[in-house]
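In what follows, a single structure is set out as structure tokens and then discussed.
Of the protein chains in this complex, one is absent; all others appear in place.
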Amino acid sequence: MSEFSYRGDAAFQRPDAAAADAGSRYVEAVYLRTNPAGPHEELWYHLFGCRSWIKVRRDTRTHEILAVRAADAGGSGS
Amino acid sequence: MSDSRGRISRQQPNRLQRLGVVDRSQPLNFQFDGRRYGGFAGDTVASALLAAGVRLVGRSFKYHRPRGLLTAGSEEPNALIELRGGARREPNTRATVAELFEGLEARSQNSWPGVGFDLGAVNSLLSPIFVAGFYYKTFMWPAALWEKLYEPLIRRAAGLGRATHEADPDSYDKFHAFCDLLVIGAGPAGLAAALAAGRSGARVILCEEDFILGGRLNGDRQLIDEMSGRDWVWQIEAELRSLSGVRILPRTTVFGAYDAGLTGARTYGALERVCDHLAVPPAHRPRQRLWKIVARHAVLAAGALERPIVFGDNDRPGIMTGAAVRTYLNRFGVAPGRRAAVFTCGDDGWRTAADLKHAGVAVEAVIDSRTEADPALVRAAELGGAQVLLGSQVVGTAGWQRLSRITVRGGGRTAQFSVDLLAVSGGWNPNVALSTHLGGKPRWSAGLSAFVPGDLPRGMSVAGACGGAWALGDALREGAKAGAQAATAAGYAAGSIPSWSCAGERVGLTPLWHVESSTGKAFVDFQHDVTSEDVALAAREGYRSVEHLKRYTTLGMATDQGKTSNLNGLAIMAALTERSIPSVGTTTARPPFTPVSIGALAGPHRGKHFRPTRLTAGHDWAKERGATFVEAGQWLRAQWFARSGESSWQETVSREVRAVRAGVGVCDVSTLGKIDIQGADAAAFLDRVYINVFSSLPVGKSRYGLMLREDGFVMDDGTTAQIAKGHYLMSTTTANAAGVMQHLEHARQILWPELDVQIVSVTEQWAQYAVAGPKSRELLQRLLGDALDLSDGAFPYLACAEFSWRNVRARLFRISFSGELAYELAVPARFGDAAIRAIMSAGASLDVTPYGTEALGVMRIEKGHVAGNELNGTTTATDLGLGRMMSRKKDFIGRVLAERPGLTDPERPALVGIRPVDGSARLYAGAHFLQIGATPSLENDQGYLTSVALSPMLGTWIGLGFLRRGPERHGERIRAFCPIRGGDAEVEVVSPVFFDPQGARLHV
Amino acid sequence: MSDTTFTWTPRSPLADAALGSTAAPGSIAAPGSIAGLPAVAGVSAVVRDGFGLATVLARKGASAALAARVRERFGIDLPGGPRRDAAAGVAFVGTGPGAWLAIAERGGNEFAETLRRELDGVASVSDQSDGYVLVRLTGSRVREALAKLAPIDVHARAFEAGATASTVASHIGVTLWRLEDEPGAGPVFEIVMFRSLAASFWHALAEAGAEFGFAASAP
Partner (left out) sequence: MMRYSIFNLVRQALDGHRSWKPAWRDADPKPSYDIVIVGGGGHGLATAHYLSKVHGISNVAVVEKGWIGSGNAGRNTTIIRSNYLLPGNNPFYELSMKLWEGLEQDLNYNAMVSQRGVLNLYHSDAQRDAYARRGNGMLLHGVDAELLDAGAVRRMMPFLDFDNARFPIQGGLLQRRGGTARHDAVVWGYARSASSRGVDIIQNCEVTGLIREAGRVTGVETTRGSIRAQKVGLAVAGNTSRLAAMADLRLPIESHVLQAFVSEAIKPFIPGVVTFGAGHFYISQSDKGSLVFGGDLDGYNSYAQRGNLPVVEDVCEGGMAIMPALGRVRVLRSWGGIMDMSMDGSPIIDRTPIPGLFLNAGWCYGGFKATPASGWCFAHLLARDQPHEVARAYRLDRFATGLLIDERGAGPQPNLH
């Protein structure tokens, strides 16, 4: 029962739905992962706290946290 | 008391009067295998049994060989007992760490009828067959016999102690601790580290698995600053207790080092045995406590364990490690034997000989496998009357259930000695486990003939014997240095590093792993009966890596986790395969360091408190009305309100449905998710998360909305109202409330941070009640008076309003799940109880009827409204018959991937209504659809029933389900096949809207 | 019974022992009243009542304007992080980026309306006066009781007066903050949790406090 919960690769960006190849771009964005062994940019959600989405840089081989910052621009961390 | 004391003294023939730190003023009675014994406060079960002359304490796992004490600590492989009884029975408890208490009851394990005469011992006659992995090679024919015969036999023999099958009556709790320095182990190095850091003012936690501090200082006779080790420990402990920043945790084992999570500081798991030394925990005290310690730095001062030597019949009761012998003598004041011999491959064994002599135990022989030993040591031993045999080895032992004779060979001659105690010193293994939990690998030190901590995890240092500093002086120096450095690193001004003086020691060693010339079974892993022959067989069959060796022979897999056996096994395998020890491999240690009870890891979250329970503001009222409650996630919701005389829940639910459809009913709907959405871009935001348009929704109106996941499948549905300009209130299903909130926060913070939109859950702020039925308006008019005009013109279907009602801000929504004229009334939750009682009294003359989730479910099925069973994460808007809601004019989450062929295939099962052809036939949710006459098979599977209900309005069972091309097949007859519940009905495919298809009842 | 005569009687979720909770307010009335409890309560809990509470969410790009408005109208420096600042019976507690809990000692649901007016255009306000239950904790052992519940460091140096944290206590999401010590009463904390979870939280709190002596009183 952890305060923060992992919510996937931070690389995710919503492609332009109007683009000609929107279909394949969405498949790539939603389903394909780099899944690196090493530093990984990922999103965490402060489930039992301020409900902020947080960007975390973490080494998937050692679980060392390399950087943490709020995902959106506004406000301070919590 | 006096006569009991008298009996105790009679019962402790091996108790030494001069030695030991047990409290002789506190005699204790206990039972072992039904016989009464006595001991003293400060004893373990092991030391008390030894004092009473009990040597045989257990039987081995496979061959049921008689076994005695091998060690005096948590690494003990042999002396496992069942402690306590009834619901508190604790199997596999190490007698060597179980503290004695008045009235303690223990039993030996794994023997029948008794540990003295154990029929299981016939296994040893079959030992030529019961070699490592024998079961992989047989029991295969005939196949049918495995479950019927072979496996039951194996399972009868399996296991050690018997666990209780009753609920654990004791409680457990957890403690989150934070410190600058965690010191693991309160031996000399650990005490020095804690003191050096504590004096600087740092926050220090000192954990010691034993119930007294001091470690080896309790078992040895060394002097520090001219003081006895014990006195020094008392002095240091007293100062530590005077320091406000220092917390001392005896009876506490640090069992694991864990990753930090996002906080960055290491977390260590520790188990405190708060009350295991008492018969029963006192009120409000846990049996054990899990400590989760976040430490900026940790000093690993866990010490080292002495390893046995592998030789023939090395498992007879009376053969123990030299360190254990010294501990029983010096700490517990117990003589483990009368006539002793020492078998060593290093200087440490000679210390044991000296301590035996000092305690008045006759030392017959000191056998050192080295050809040379320090003359001073030799002279001392000979003066003590011991025969010294250098370059010699013990090649055999004899004795019935206890040691009586050893055979020694060396320098070409063989000698025998009649002894009842053999102290074995094979060298020391540092307790490196905690240094490897986070991925570090131990390093082989040829000089020390041991694995020492290798690359350490960030924030951990090692001090003392745990790092191979065998000598006391070095341990103290290293500990003080490590403690001071940790304090400085944490920003504390470290004072002068404490230092102490003590005599030099000889720590020479030439490792001897295995006496190959010995006869008889030579045990490597005592508990699992793994012998040197088993290791040889594994080598022969190619199971040569350490992982294969362990798994094939079960070496090191017993409850002692191989603390006394792993390295010996590696060394023997290395010799057999002509490799170096490290190239055979190192076994990676994983938590826990010593076994940890499941109860402690679970803590207080048990039984009814496994998870929190969420209650609505109307809960107490519903309880008074005799509601039956059902779990909805963590919520408890009223399922139905049975009345006396009703024979079944169906009867109750049907009555509630009829009452709503004919008059008026009230249902607590507070658990549905409510989310405030505000900001200049709120409408645009809603347009992007819902498949349908919301920017056109006027103030004072609600609209049904459907949202998809980005993969195009339906996520949730609900109504959203604009209750004031730019202020929207979204409702979600109870089950998905948290998920939708997270989904929206993701959209707001990650997808479109540029939007001016603020969202927050207000679920808990409002108590909300559905008032449904043709008489609902009348009831509300009576209740609200002139607070609000409820005429259909002024407050039509889907209208909503926030208004002041008797000085309370309330909200009313004209929405309907039941298909009737219906409203949802919301008030601040503190008034939820008052509001439901007011609704009931206002509706009393209208016979207003409380209804629960079941009646709600029946009515929504009658209306063909989808709910949780249909929103199962694999259905599309089209599957639900809501495809037309998907706006073509805008982008929204899930739009693109919803276009994939797999999601738009017309063959996909889509929502239909189902009615049995025979009106009396019952339907079962979960039934699969087959065409009439088709053979039941996956190929012929056409869909499934998701929700069923016995409809009071239609008088038959009805259901909703997903049927291949369903919407095109209304009127067709198919088969609803539910073999698992004995259901098989011919059914007609109909529209999912069974009742009032025109929705006339909504608009009145 | 007529439908026109009723009065709004507020009801606390802790009004009685829920779920067989061992310790609803009053049921451990005085320290020592349960066998084995110390004679003096190490942990005292008071369920607060009558307060007004609202979430305040900064409008996009309006953080500075909001801070100015709060300073002007309430004389409070809007905390930029996990801190609490108070003046004249009103407090703002930073709970996340651009998010605060605003609490008024008195005022109930009307406080949110006041805020909505005062902060119009710079913040979105939602009334939560009924959504949260607020418990005040004091006593010499209160830190140890909290340490059993929540994975945060409430040591005097690590968690100073005015510090606040949103975390999970015994599987329940909570926000807590530390007030100035009360002479004689030791450290003072306030903790809020969702109303529906208050009974479960109370059970966990009473269990955690029992070994230190737990005294409780309801409004």
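Per-chain numbering from 1; labels A, B and C assigned in written order.
Keep in mind that, in the parts below, a residue touches a chain if its C-beta (ideal position, glycine included) is under 8 Å from a C-beta of that chain, and two chains touch if they have at least 3 such contacts.
All of these numbers come straight from a predicted model, not from anything done at the bench.
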Output for the hidden chain's shown neighbours is A, B
Which of B:582, B:774, B:926 or B:967 touches the missing chain? It is B:926
Given B:27, B:58, B:77 or B:256, the residue that touches the chain left out of view is B:256
Which of B:119, B:140, B:794 or B:932 touches the missing chain? It is B:140
From B:27, B:42, B:58 or B:161, the answer for touching the chain not displayed is B:161
Listed in rising order, the subunit A residues that touch the chain left out are 1-2, 5-6, 8-9, 23-24, 27-28, 30-37, 40, 42, 58, 60-63
Residues of subunit B touching the missing chain are 61, 87-92, 128-129, 131, 134-141, 143, 146-147, 151, 154-156, 158-168, 170, 172, 174, 256, 258-259, 261, 267, 269, 290, 292, 437-439, 533, 537, 540-543, 545, 547-548, 551-552, 554, 557-559, 561, 590-592, 595-599, 601-603, 605-611, 613, 630-631, 709-713, 868-869, 872-874, 897, 900-904, 924-928, 936-938, 941, 944-947, 977-981
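Operating definition for what follows: only the chains that are shown with their structure count from here on.
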Subunit A and subunit B have mean C-alpha positions lying a whole-number Å distance apart equal to 28
Multi-chain contacts in subunit A, i.e. residues touching at least two other chains, fall at 2, 47, 51-52, 72, 74
By the touch definition above, subunit B meets two or more other chains at residues none
In their shared complex, subunit A is touched by residues of subunit C numbered 58, 60-61, 63, 80-82, 94-99, 151, 166-168, 171, 173
Listed in rising order, subunit A residues that touch subunit B in their complex are 2, 4, 7, 12, 14-15, 17-18, 22-23, 26-27, 30, 43-45, 47, 51-54, 56, 62-65, 68, 71-74
Subunit B contacts subunit A in the complex at 259-262, 264, 439, 458, 710-711, 741-742, 745-746, 748-751, 753, 891, 895-897, 899-900
